[in-house]
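Structure below; questions to follow.
A single protein chain has been removed from this complex, and every other one stays in its place.
Each chain gets a letter, A, B and C, in the order it is written, and its residues are counted from 1.
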Amino acid sequence: MTYSVAVSGASGYAGGELLRLIADHPEFDVRTVTAHSNAGQPLTAVQPHLRSYTHLTLAETNAENLRGHDIVFLALPHGASGAISAELDEHSLVIDCGADHRLESEADWAAFYGGDFFGAWQYGVPELPRTKGTQRDRLAGATRIAAPGCNASTVALSLAPGIRAGVIDERDLVTVLAVGPSGAGKSLKTHLLASEMLGSASAYAVGGSHRHIPEIQQALRWAGANAPTISFTPLLVPMSRGILATSTAKLAPGADAASVRAAWTDAYAGETFVQVLPEGQFPRTADVLGANTALIGLAVDEAAGRVVVVAAVDNLVKGTAGAAIQSANIALGLPEATGLSVNGVAP
Amino acid sequence: MTYSVAVSGASGYAGGELLRLIADHPEFDVRTVTAHSNAGQPLTAVQPHLRSYTHLTLAETNAENLRGHDIVFLALPHGASGAISAELDEHSLVIDCGADHRLESEADWAAFYGGDFFGAWQYGVPELPRTKGTQRDRLAGATRIAAPGCNASTVALSLAPGIRAGVIDERDLVTVLAVGPSGAGKSLKTHLLASEMLGSASAYAVGGSHRHIPEIQQALRWAGANAPTISFTPLLVPMSRGILATSTAKLAPGADAASVRAAWTDAYAGETFVQVLPEGQFPRTADVLGANTALIGLAVDEAAGRVVVVAAVDNLVKGTAGAAIQSANIALGLPEATGLSVNGVAP
Amino acid sequence: MTYSVAVSGASGYAGGELLRLIADHPEFDVRTVTAHSNAGQPLTAVQPHLRSYTHLTLAETNAENLRGHDIVFLALPHGASGAISAELDEHSLVIDCGADHRLESEADWAAFYGGDFFGAWQYGVPELPRTKGTQRDRLAGATRIAAPGCNASTVALSLAPGIRAGVIDERDLVTVLAVGPSGAGKSLKTHLLASEMLGSASAYAVGGSHRHIPEIQQALRWAGANAPTISFTPLLVPMSRGILATSTAKLAPGADAASVRAAWTDAYAGETFVQVLPEGQFPRTADVLGANTALIGLAVDEAAGRVVVVAAVDNLVKGTAGAAIQSANIALGLPEATGLSVNGVAP
Partner (left out) sequence: MTYSVAVSGASGYAGGELLRLIADHPEFDVRTVTAHSNAGQPLTAVQPHLRSYTHLTLAETNAENLRGHDIVFLALPHGASGAISAELDEHSLVIDCGADHRLESEADWAAFYGGDFFGAWQYGVPELPRTKGTQRDRLAGATRIAAPGCNASTVALSLAPGIRAGVIDERDLVTVLAVGPSGAGKSLKTHLLASEMLGSASAYAVGGSHRHIPEIQQALRWAGANAPTISFTPLLVPMSRGILATSTAKLAPGADAASVRAAWTDAYAGETFVQVLPEGQFPRTADVLGANTALIGLAVDEAAGRVVVVAAVDNLVKGTAGAAIQSANIALGLPEATGLSVNGVAP
């Protein structure tokens, strides 16, 4: 069967990545691409790397243009998808790559985003361990799915196995992430200029203000945490894509290197797209560039009493567009890996 | 039908890229991967990005291990493939990604390489215009194919249309290429260290010593040139992959902007993997990262009396491994694009 | 003696670099820094790397604020310096880092810039060979100096020695430059975003439209050319600073490797800031990062009949701010190298 697909926000990075991945999906057929200021232009004028779409022109992003498709991907700024999603066909599968439908708590929404609260959809991180089963169980048959925040899902996948197994302390989690600028989108901001970023690393949202924090806490609660606290610092580093998240947690009483490793390998046993590396190996972001893979390396630092989890993810794939397509596959009953690659483009 | 495949030099960049691409090829099945100093190791210990091959171990590179496969890809240092290829099965399709079987002229070989001369195989750049037809015509049914030099094929594809159409002068061609270091392989050389290359550009093989020069001249002769001369300067720039080749040629008498553009668009009309961009557009290497696409932009500089051709290619894909697989598809009678993507991984 | 200094455009890259260099100049004292949209802010809020200026606040860029200083550096957008310079004190030394006072030919100005023509000031590239002497001779005692275009001065220094000595043909020059994005300033343009540039090379102003072309031709005429033609293609590559210019020219009849090398080594004998490398050596941009040095490597390609000149320059130092300060030193009768470093910051 072929599913008709519309992609909104097709001129941005997430929208472009959705299109790149869908080009290899044998059952998805892109009929409509929409944008805002670039509406009316050929898609390849804005996304010159998408050579298989030379026939498409960007339409205006509005409900009328998005209706009538089997699947609608929303890759819009925060606030915009919430507004438009109410107008879409009920029976369409709608996947929001923005933040509007990720948080269950209106208080969290108000504290970190503000504006209208749209309520949570099914969270699109299939492998995420929950106290019972995984998030995958909730995606089958879903018609409304919230693709995750790229940093949030990387950290949630990093820490949830230890929370669920009780081998780490949910209090006093500390995460520092090296991230590329594409996570910030095509926004024209001085600090995102190449001149500013080439050869330089910097921190932002220091001190607990990053919007992905409540999303991480929500995911960890699903894995069994009560009131997890996390110090979360993202660093902008000069690579176009990629997240390398270093997350540390205190060992729970009684936990040791063996029980720690078992917690993670058990959680991801049999998973295609989340792989725990052997003892002593740690991932590079290049290993997952362009791939829907999360690679996780694990160590126990006995002297510091902490587990250290290093995870590499491509923010635009496993962190956004790949998660969206993988979740769509599950929702539709297709083989989960359809159209997604496990191999990174390296070097 | 499934073809059994062996990849030698699987621990290097070209070998790794062959494997990455073959993972998406529905009819190729990798049975054997070989290496030299890394023999005995799991493939993913050396190529951690190739997650779909966690089951493979590197065998020793020798004829015994490579024999018995339908297809053998050689990704070995110059000199090594020539030696081993004589020992492979006659009926196997053998594709050499090294230089040993590219040059028809023993004098050129002696001048630019030296050592044993192995003779030329069919040259693996299907779209290359020849005075009659394209190089593709010679690849159907071939059993011995020489994948091109990445710089050479990029420049040959850039200039051959103008040579064949007679709109440019074959004398006094000038090409400067910005290239990433992966073209130099994993060699441990000081100038290839990240500390040396990050934030810096440099030239090498200045003054006519680069080994790809005779390969370009050979390709241009196939397109109708007699004794083309080319000033060829490669620049190392800080991107892991990619070639951006700026090639200029003097306008032939009577040629104008229209006849120039027609020469290139005619040459590549209907091609999937070589695309001429519209007037005023020029490619970025990011547009072809990971893709088997060559993008070509074209301008006529009236004041300077020169055509300027800017071509972007991923040196490891269209420049090497993708060309090898595309040529193998043709040789075997498979759809030419099988297993190859036209879309770049950008940003 | 201490000279009072004002720097306009102090929030931009050229202005910032002037301030960085002046901080090490024992006789220049920055009293006033001006900006446009950032006026009113502490300098270090906009230029956080300039730690020796934590006491300065950006004033509005206007003639009133710039008057009354011994030296005024203008680092303003094209058109703006021409307008303001008429209002400055006659006895002040005014150095324009913009384009407004570089071109002698009103026709060139009209063709490449347009708008009001302001006329040429003394051109601030001291080492530039002229048919008699060097450009330095015209800078002593000057009160109005035009700092060069960074690409233009790099190419002019690359080719002028050969023109003056008659060892290269002035027709059919070809230059390709790998340049970093800081030459384009802090402009908020999509193609200058880090996401777009990291890992990617691209060409711009292809086909003879770059504004530095007439400036190069003017400099080559000063060295003895009549009507030089040049194919000029700049490439954006992912390094924050630096120009690596590869310039080629046809050997003049009778010229050989020895006479070619002599032309360049004679032209720059005794120069501190322009150095010709020994046979077989070619520069990296990292070698001149932060330095006021132009490094030049030279080869003769006998087969192609061309001289190849590779020059490395820091676009913000020798290409702009360093050239401005070096020229100011000469104008004021100070030792030419005051406040300027010859050593690059590498790796």
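Basically, contacts are C-beta pairs under 8 Å (C-beta built on N, C-alpha and C of every residue); 3 or more make two chains touch, one makes a residue touch a chain.
Quick caveat, the model's predicted, so the values are computed rather than measured.
Contact with the chain not shown here comes from a single listed residue; of A:Q47, A:T61 or A:S240, that residue is A:S240.
Remark: the omitted chain is touched by one listed residue; of A:N38, A:S52 or A:S195 this is A:S195.
The missing chain, though absent from the display, is touched by one residue of B:G82, B:G124, B:P148 or B:P181; that residue is B:P181. Residue C:G290 is the one among C:G15, C:G82 or C:G290 that touches the chain not shown.
Contact with the chain that does not appear here is found for just one residue of A:T229, A:S259 or A:T338, A:T229. Residue positions on chain B in contact with the hidden chain: 13, 180-182, 184, 186, 188-190, 192-200, 238-240, in rising order. One chain is missing from the display, and on chain C it is touched by residues 13, 16, 20, 23-24, 47-52, 182, 198-199, 240-241, 275, 277, 281, 283-284, 286-291, 293, 295, 341-347. Residues 172, 174, 176, 178, 193, 195-196, 198-204, 206-208, 213, 229-233, 235, 237-242, 244, 246, 248, 250, 282-287, 289, 297, 299-306, 308, 310, 312, 346-347 of chain A touch the missing chain (whole complex, contact as defined above).
Going forward, only the chains that are shown with their structure count from here on.
The chain with its Cα centre farthest from the Cα centre of chain C is A.
At the interface between chain A and chain C, over half of the residue numbers appear on both sides, which makes the contact a same-residue one. Averaged C-alpha coordinates put the centre of chain A at 35 Å from the centre of chain B. Chain A has residues 13, 182, 198-199, 240 in contact with two or more other chains.
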